[in-house]
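The complex appears here without one of its protein chains, the remainder shown in place.
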Amino acid sequence: MGYFCTYVPEEILYAAGVLPVRILGSHEPQDLTEPHIFAMFCPFCRDCLAQGLKNRYKYLDGLMIAQSCLHIRQAYTSWIKHRPVEFSKFLCMPHKVQSPHAYEFLTEEYKTFKNEVEDWMGKKITDKDLKNAIEVYNENRRLMRKLYELRKRDIPPITGEQVMEVVMAMQMTDKAEHNKMLKDLLKKLENHTPDRETGSRLMILGSEDDDTVFMNMVESCGATFVIDDHCTGSRYFWNEVENGKDLLSSIASRYIDRIPCPTKDWEERKRIPHILKLCKDWNVDGAIIMQQKFCDPHELEFVSIKKALEDAGVPTLFLEFDVTVPIGQFKIRVEAFLEMIGEEDLF
Amino acid sequence: MEQEAKYPTEKLKCWQKAKDIRMKFYQDYVEAHDKGGLRWAGGAWTFDAIPAGLGDDVYPITSEPYSATIAFDKKLSLECMEATEVKGYPRDLCSYMRNYWGSIITDKFAFGYKDGEFVPRFQGAKPIGFPKPDFIWQDHICCSHAKWYQVVSDLEGGIPMYTVDNAVGPSHELTDSKIKYVVEQLKDGIKFLEKTTKRDYDDELLYKAIRNHFVSTSKWAEACALNKAIPAPLDEKSIYSLYVLGTLQKAGKQVADFYEKDLLPEVQDRVKRGIAAVPNESFRVMSDTQPPWSFLSIFRYLEKFGCVSIGSLYTFGLIGQWEVKKDGTWGAKTIPNMEFSSRDQALYEYVKYELHKPEWQHFYSCHFKSDLMIRIAKEWKLSGVMLHYNRGCEGLTVGIAENRLALLDAGFPVMAFEGNNADEREFDEARTKAKINAFMETLGAK
Partner (left out) sequence: MITMGIDLGAKFIKVVILKDNKIIAKSNVLAGFEVDKSAQKAVDNALKDAGITKDNLDKVISTGAGEKLAPFYDETKSVVGCDSLGAVYLHPAARSVIDVGAEEGRGMRCDETGKILDFEVNEKCAAGAGAFTEAMSRALEVKLEDLGDLSLKATEDIPMNAQCTVFAESEVVTMVHNNVSKANMAKAVHDAMASRITSMVRKIGFNKDVVLVGGVANNIGFVGSLNKDLGLKVVVPKEPEFVGALGAALAAAGWIGGK
């Protein structure tokens, strides 16, 4: 099952014996999506749709999305029309996650969804299946938090680029398998000291971001990403499913209480204190705020995030990403930024 | 190019009244505090019957039509846009929002007084600042709605704010649980209003406002349905000046009365007498999304070709409520026939009715919108469609490219033109007119 947004409750799919695979782009220029998506929507949604139109996800039996931003919704709606799949679902994830009524509403939506998946798969999802799925997913989240803990070290044993690869793998593979590999990785990293300078400790935050080329460029300029706030990063796994009234409502609570995407972060901006805490706990020297071009939810946020970070003494660099980024230009800006925050250390 | 008149035409008699209602709306907002009343801000889609329960002296300002007013004043709009950009907000964000924020940042209100009379700023009003609302009462279905007012609150140094999530799924999938989620939020909202304003809430006033809401939204749709007639009694440029009342205060008595008692009888009479909006009507088209407000002249330009834009899903369904009638055609939604006996029951009916709004359906799938557009194209007997690829509003352009493909598939020629509802820097009048020329050629005009 291909999914478009990390608000999809993967536990329910996994419990049904369905493997959730995140749809991501390929970072290649393309000319297929113009008839389907108006040019002022984000490059990521167009890149994702292009993969569908190019039949690169032909192995999928189903596609789904949970209600989040309008941009990515278009990749989903166009895809299911022009490359139909056996099972498709728009899951009505509530926007007002700060409302106490969201829990009950989402639980009801999950009940319907669970029935639909059962009909499709031709078998019941038992509580045992659900419990197992929750356990596998929670273990995965705990292991990832451990991995992130290692990045608090003065010399982090792993780079931001490498972590990004781990997260992407995590969104594409069976979590049970990923858990095994993660345990191996954690063991290897336990006493590992990398053969590179750490340099400035950076945070990266913003829209969907799987641009490893960019991460590599920055980390070769005398810096290391030690923490992030991305849906292709910490936001994806930060929160676990906790024991609640029943299994479905426990899962619902997890997705309602998780670190929010800015589309859902209102009326209070709860993401800001979280970001500030990450900066403090991971001892960050500076933050790169990136966003996909035209990504409104993040555009509506970065002015206040920038202010909050700078008030907390964390310098920021803002960059706008497209399908491919102009590495040369960005390098100049990143180097200048690193020089700037490097100098500040002197005082 | 000019063609001869085929039908008689007349100016709308209710025109001046519509204008007066609109001006009074803004004046009431500005002067609310002078009379000990309250003022609040929220979007055109907000559940405005709810604050009505706080008293008869509670006046709203709705963000989108107010911002469209600014857009109409090119000079002020540019100042607002630039002020917003200076604060760091990107140019591709919702352009209504940027006008609105700019009006707060520059502290310039789009209206004021000239010799004691309340008039728009561009008509020479003495400048006044943006009157700060006492609270924010908003709804959220597109990516910007709630975030819009987070920033407003930031800019104003904090305003109590409540937003209702109304994105619970398409109308044909409504369930009790979905309706209740919205109802419960409204009930919490009433508590918020009582606490914020320190006023007691009056359910009777709420019931009246909900009834007004039913009348406004249903009667508006009824007037639009009359535009199926050939010749069309209304053209879209005039429709813009009429539908706006529903975007100001759909739960207001003055709006319900106007649609029911002034507009509807007049349009019925025009149809009966064969009065055309465009006397040389030979081609009928519809548009989509908000128009580029400072370039409504393109609608007059169409008339040179004998082309009338009869409306759009946007003007019909942004405020209007519709249903499929027994004969299978689209008509005004039937007003629920019931007495309200409790707050819970009234809210339930209000929400259930409102979640059918045609302009909320495409948020779940653009294909729902395609179906509605094809329905309009058939029932209103269109020769073609002009789609405004509006860079200023993602909420209404989401899926618009798929709508284009579906309309073409259904056999309707489509012209897409790029522009922006409120940022005139992104609209190219000359090129758009050149496109219209070519499009009219394909329709067989000339």
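Chains: A and B, in written order; residue numbering restarts at 1 for each.
By definition in this document, a residue touches a chain if its C-beta (ideal position, glycine included) is under 8 Å from a C-beta of that chain, and two chains touch if they have at least 3 such contacts.
Model, not experiment: these values are computed from the prediction.
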item: Absent-chain contact - pick from A:35, A:315 or A:342; value: A:35
item: Of A:17, A:273, A:313 or A:326, the residue in touch with the unshown chain; value: A:326
item: Interface with the undisplayed chain - residues on chain B; value: 401, 408, 413-414, 416, 418, 426, 428, 430-431, 434-435, 437-438, 441-442
item: Chain A, residues in touch with the chain not shown (by the definition above); value: 28-35, 39, 322-324, 326-329
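As a convention for this text, only the chains that are shown with their structure count from here on.
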item: Residue ranges of chain B touching chain A (in the complex, touch as defined); value: 87-90, 92-94, 140-144, 146-148, 150-151, 154, 161-165, 167-169, 175, 177-178, 180-181, 184-185, 188, 363-367, 389, 391, 394-395, 397-402, 404-405
item: Complex contact set, residues of chain A against chain B; value: 34-38, 40-41, 67, 69-71, 73-74, 77-78, 81, 90, 92, 94-96, 99-102, 104-105, 108-109, 262-263, 266-267, 269, 293-294, 296-297, 299-304, 306
